[in-house]
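Beneath this line is the structure, given in structure tokens, with notes to follow.
Yeah, one chain of the complex is gone here, protein chain that is, but the others are all in their spots.
For chain A:
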Amino acid sequence: MSSPSDANGDLLIILRHAPHGSSWLREGLDAALVAAAFGKSVSLLFQGDGIMALIPGQGAGALGQKGTAATLDMLAMYDIESLYVDASALDRFGMTPDDLQLPALPVDDATISRLIAVHRLILTF
């Protein structure tokens, strides 16, 4: 985890969908892993419903999906360590950073706009 001030990576991936019910989260994480495997520095921002991806203890999806908890555990192996979480979404869901599966840094709206400004490429899922 790093503070937003030293983040000026190649790619920011914004994850805005909950883990189950669609393939958005999985396909967004796939893009993150591929970019990291290609040597790009990747940051992740969990925003809105996307913060639900970070709730620990999730199993496979009800629809025979593999689930994304295992993929999240692999992020560190791919050197994806700049993890940010939308602070207002945490509030809205009544969660704190201690409730999350990974150490993500809560960021306010101003910081989110700075994150978007300092990354070369933004992909939103």
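To be clear about the criterion, a contact is a pair of C-beta atoms (placed from the backbone, for glycine too) under 8 Å apart; a residue touches a chain by one contact, two chains touch by 3 or more; residues count from 1.
In the analysis below, contacts and distances are computed from a predicted model.
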item: Options "Electron transfer flavoprotein-quinone oxidoreductase", "Cell shape-determining protein MreC", "Sulfurtransferase complex subunit TusD" or "Chemotaxis protein CheW": UniProt name of the undisplayed chain; value: "Sulfurtransferase complex subunit TusD"
item: Option from A:27, A:73 or A:91 whose C-beta touches the chain left out; value: A:27
item: Chain A residues that touch the omitted chain in the full complex; value: 10-11, 23-24, 27, 30-31, 34-35, 37-38, 40, 120-121, 123-125
